[in-house]
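After the structure tokens below, expect a handful of questions from me.
Left out: one protein chain. Kept in place: all the others.
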Amino acid sequence: MSERPNVRIVALLCRWCSYAGADLAGVSRMKYAANVLPIKVPCSARVDPQLVLKAFSEGADGVLLAGCHPGDCHYLKGNYKALRRFQLLKKFTSQMGIEDDRLRLEWISASEGSRYADVVNDMTTKVAKLGRLNWRREIAIEA
Amino acid sequence: MKPERTKPKLAIALGATCSGCDYSLLDLGAGLLDVTDQVEIVYWPTGIDSKLEDLQAVPDRGVDLILFDGAVVNEDNLEMARLCRKKAKMLAAFGSCGAYGGIPGLINSGSPKKILLEVYQGLPTRSDKAEALNFEGEDALPKMLGQAYSLDQVVDVDVYLPGCPPPLKLVAGLLTDVLAGKAIPKGTFYASNRAVCYECKRVKENKSIDAIHRYHEIQPDPTRCLLEQGIVCLGPATRGGCDAVCCTQNQPCRGCMGALPHSEDSGAEMMSALASIMELNNENKEADYTGIFDGLNDPLGTFYTFTLPKSILGRRKVDQS
Partner (left out) sequence: MKRLVINPATRLEGHAKIAIIMDDKGEVQDALFQTVEFKGFESFCIGRNAEELPVITSRICGVCPWAHHMASVKATDALFSAPPPPTAQKVRELAYDAFMVHDHTAVFYALAAPDLLLDPDTPRAQRNILELVKRIGRDTGAKVLALRKAAADILTITGGRATHPIFGCPGGITRGLSQEDISAIRDRSRQLVELAELTNKVFQDGVASKKEFIDLFNTDAFVNRSYYASLVGKDGRISFLDGDVRVVKPDGSTYEEFKPASYMDHFEEASLPWTYMKFPYLKNVGWKGLQEGEDSGLYRVGPLARFNVAKGFTTPRAQEKFELFRETLGSPAHQTLAYQWARVIEILYAAERITELVDDPELGGKEIRSQLGKIGEGVGVVEAPRGLLVHHYRADERGVVTFVNLIVPSTHNNSGICLSVKKAAKHLIRGTEIPEPVFNRVEMLYRAYDPCLACGTHSLPGAMPLKFELYDSAGRLLGSESRGL
């Protein structure tokens, strides 16, 4: 059996829905891949594209954005902003050679613990197949 | 007896550049002579017959101001940048290429080395003649670095003059300050700390749009904010100091003055801002937002025209195969 690379996925989870969903997966003792670093944000709209780019440039192999289902955003329209930003960001990262499966947006509600686990497992498998991203500048320039 | 004050030494060195920045100094008109009267130009290949040895002969930190015009794309540029850092008391990144990578930075959308090989593919094979002449040897093709860099990604930089080219009044500002012996804090930008929008005379009413237009597709209202008319203008994410000249010419800002002080990545800032205002003025239906940016063909070129090397990702993924 081949060694599966230990990929790291940064998950930006909104506090009201998807982070709660992740918590539910945890307290329900669901088994799912341990490759995710969860980061709680007040709303998916808080996710500045710079955060995503920073994650990739500093070692993340995948980034997951998760928010409330359309219509359910605690701040009413935040998740729509996130969706629009995500679309532009995805186009850009694709131009920069970052494969499709590495950047993902999902709607996960507070009660969808098993959905969270499924998403994480699925994304981990796909990113592991792609391998480590190792985003770094090509040469280290000493001053 | 008071010792006579020697003239400050000035040098203008070139990296990967179009030379527009230093050439535009001639447009100071007669004012250029006022400057050259007061300085000793030790090195400026575009303007005078200086040799590299002239710059090398100066003691370390002996040149009061070196303006480095260009990005760092090949090994020659890199060596020049290092030499300038050694010889300069104050080193300035002169123009958007030095400050952010500039237009040469667009080569980071691919791989410089690969592109070079593609261009020179199908070359006649080296003959004995070529070997004997040492002509097609190591010297022949430029040694490209893995990507294009801004100046401060390879050496320490003291002051920044962004712009493509930098507005002459800002250049004059730096020269005046240096001639007056003014203390300039390290990291100073000769540019505004606020967005281009503050200098743009167009009327701003309401940032909410339902469509994007490429600047050649419509003839915009000359009085109203371009972004509010659906034209992607990078003004909100870009430093001013340029008097919003592009907007005055009815074209959108393309970000040559670079990111605002709080931000690391002006392109990402603008993507965020554009997405925020693209509200469609509709009922909130998810389906309505799918594909809304399909018409924005080239985010890389649109948001990072001048700043790609300095952005967070910096360059396209390195092909490890």
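A few points about this structure:
Per-chain numbering from 1; labels A and B assigned in written order.
Rule of thumb we're sticking to: a contact is a pair of C-beta atoms (placed from the backbone, for glycine too) under 8 Å apart; a residue touches a chain by one contact, two chains touch by 3 or more.
Everything quoted here is computed from the prediction, not taken from an experiment.
Displayed chains that the missing chain touches over the full complex: B (touch as defined at the top). Contact with the chain that does not appear here is found for just one residue of B:K51, B:R194 or B:R224, B:K51. For the options B:V63, B:I103 or B:M270, the residue in contact with the chain missing from this view is B:I103.
On the side of subunit B, the interface with the absent chain consists of residues 14, 16-24, 26-27, 29-30, 32-33, 36, 41, 45-52, 73-74, 76, 79-80, 83, 102-104, 106-107, 109-110, 112, 115-116, 118-120, 123-124, 127, 129-136, 139-142, 144, 164-165, 214-217, 219, 222, 245-246, 248-251, 254, 297-298, 300-302, 305, using the contact rule stated above.
Note that only the chains that are shown with their structure count from here on.
The distance from the centre of subunit A to the centre of subunit B, each centre being the mean of the chain's C-alpha atoms, comes to 33 Å.
The residues of subunit B lying in touch with subunit A in their complex are 78, 109, 145-147, 149, 153-156, 263-265, 267-269, 271-272, 274-276, 278, 284-286, 289-293, 296, 298-300, 303, 311-320. Remark: subunit A residues 48-50, 53-54, 56-57, 70-71, 77, 80-81, 83-85, 87-89, 91-93, 95-98, 133-139, 141, 143 touch subunit B in the complex.
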